[in-house]
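Yeah, one chain of the complex is gone here, protein chain that is, but the others are all in their spots.
Entry: chain A
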């Protein structure tokens, strides 16, 4: 993956792929772009059996660009999110304000629920296949998906929900509770035991509940402690009261932020007083909880294990020291929380950087870091699109492509097109890229392998719906060629008619006529008899249709109509010259009928045609034996024709004369 911001750079960052069997002795590593988003590298592996016979033909290693597209479980993610994506594009532009925001939030939640569903399914597979390499692969994917969901959720709160001071913290609390969920199993474990307050993890549980701001549950736990330990019952009650009286913003409440701040200040002072008075001095657990309630950094960091990560630390810290934190101040607290939590022992990881960028409200940095860290385009493409619908990305231009949303969507779509089965999803992504989507679709759609006509019809439908005439023609031509190769002339003609491809229709018609000349009968009558207006596509096709009509008329003994049709085929120049002799030969039986069919005038026309044909024949230099024989037959034919025409002329003159006379 490349840098896609600022000036183009030469340095390559991002995930590295290890290629087995690369010959490092060679000065150069050869690689090339193969079809469908893959990079092909030469390796030093040789075919084992035939290594001596086939020299210089090493195995190649194929690197796929977007490997996650090939994950079988992630297909669910791609299919489901495609539906959500299409739905999102249909959200009416005129919707403004609250209703629009509500819809966008719902869309965002739908995306997240799909991620969660995939995570759960993958988790099941990982558990079922725990010890194998596949199982481990699944669990690593689960952790990636879980990180993706974590980032998405934070972006939803900060960029889409745009929570103001006050509610912001409530959202962040939910965010932490959703992603640090070990506490639920711990809680079930402790409450399930015989004597919960004597459970070894009892205080860990209470502390975690307090750290996550789940104060009601924490109070219930404390009451259990009070029941079993009368000496600390009083202290527990005091601490429980403190927890109960902590002012929090509830969604239905109408109190203003200033009121809240005031009440919160009073409550904070009360906690402070209890700590100063040594109310909890005799019980270190309770005292430490009280310090947590005061939002004391040192006290919080003592529970580093329970907090498990810096963003949990950040949210807890805010809850007990800055409950009305403003969105704009968030990054200050985030940075200091990160520094305090890591304590200079370790450096931040990619996930930390991404979350930090989000807290700084730097959307582009978030997308950039995600593009570098993740092995698929799914996440950045969908998130960017959603944020674009929130009108957050307008000002940003790239030095390539059209804009970031389109660039990422098209990258993702190319991955889908490279997949043997997911190409149908890619189409809709291209459709919603106004600038380069169409071009991209045109290039991709022609490269889809057409295994059956049914698949071809689906691809054609995509093209026809978008008036992509050039691609329709090319696909039909491919199918027509295939049909010709398979000797399915009827099919070939149908395809060329559908593509309105006159040249190919002429070619197929010629094949039909040649077959007729060889076999003396027509094949595929069901098609040729029903050409209808499609016959006008090419002259040769018209001729084929009309010539077949002549045969039908002749078969039905409508000799007069048949004769005039035959003549008109030659006089109107529809029939190719090479075919005139056949047509004239066809006239023979009509000339030999008992009654006169060709009138005198028609006979003159026929004679003229015959003369045209014989006089226009080029002379050959050195005729060989075969040609001489052919010429012999030809000469005989012409003589028979002349004789028949002369006799018919005589009969017709007599007939016409006597008719006029009578």
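To be clear about the criterion, a contact is a pair of C-beta atoms (placed from the backbone, for glycine too) under 8 Å apart; a residue touches a chain by one contact, two chains touch by 3 or more; residues count from 1.
One rule holds in what follows: contacts and distances are computed from a predicted model.
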**OP:** Would you mind picking the UniProt name of the chain not drawn here, from "Alpha-1,3-glucosyltransferase", "Nucleoporin 43", "AP complex subunit sigma" or "Proteasome subunit beta"?
**Re:** "Nucleoporin 43"
Original post:
Who touches the missing chain here, A:87, A:164, A:284 or A:350?
Top reply: A:87
Subject >> Of A:232, A:353, A:491 or A:538, the one touching the omitted chain in the full complex >> reply: A:491
Subject >> Contact with the hidden chain (one of A:92, A:277, A:305 or A:526) >> reply: A:526
Subject >> Interface with the undisplayed chain - residues on chain A >> reply: 72-73, 75-76, 79-80, 82-83, 86-87, 113-114, 117, 121, 125, 128-129, 420-421, 424-425, 428, 451-455, 457-458, 461, 465, 482, 484-491, 494, 497, 523-527, 530, 532-534
